[in-house]
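Below you'll find the structure I mean.
Left out: one protein chain. Kept in place: all the others.
Moving on, here comes chain A:
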Amino acid sequence: MIRFILIQNRAGKTRLAKWYMHFDDDEKQKLIEEVHAVVTVRDARHTNFVEFRNFKIVYRRYAGLYFCICVDIMDNNLYYLEAIHNFVEVLNEYFHNVCELDLVFNFYKVYTVVDEMFLAGEVRETSQTKVLKQLMTLTSLE
């Protein structure tokens, strides 16, 4: 299962942190820093997977943003790697060519997108059409 999802930029600023297991605030901060340290030193020669404490991070970089998912050691790496991409494509569609600032100014909407696609640390919905349709319905209620 997913333990947490982090979106960070190269400078280490967190653009989204979604936690699926309990950590206290200090621990969260520590995790955020550790993930950043682990992920940013890697380049294209490296795999998209890093062992991390008792878990592993599956991550992918888009422009200056790192999308990181922390999952259990025995989980399927490519499953989560493509879950990230699926999520990014939805964001891109929803925000129309998404960029980092969209995530900053619309942070509360990003949580909605996450909750549509992932819940309780599991993949909830994978159809981009269905997710976007739902998001549009919600947007129309505004």
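Please note the rule applied: a residue touches a chain if its C-beta (ideal position, glycine included) is under 8 Å from a C-beta of that chain, and two chains touch if they have at least 3 such contacts; residues count from 1.
In the analysis below, contacts and distances are computed from a predicted model.
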According to its UniProt entry, is the unseen chain "Elongator complex protein 4", "DNA primase large subunit", "AP-2 complex subunit alpha" or "Two-component response regulator"?
"AP-2 complex subunit alpha"
For the chain that's not shown, point to the residue among A:Ile5, A:Val39 or A:Leu65 touching it.
A:Leu65
Chain not shown, touching residues in chain A
1, 14, 17, 21-22, 29, 44-51, 54, 60-65, 73-74, 76-79, 81-83, 85-86, 88-89, 91-102, 104-109, 111-112, 115, 119-130, 132-134, 136-142
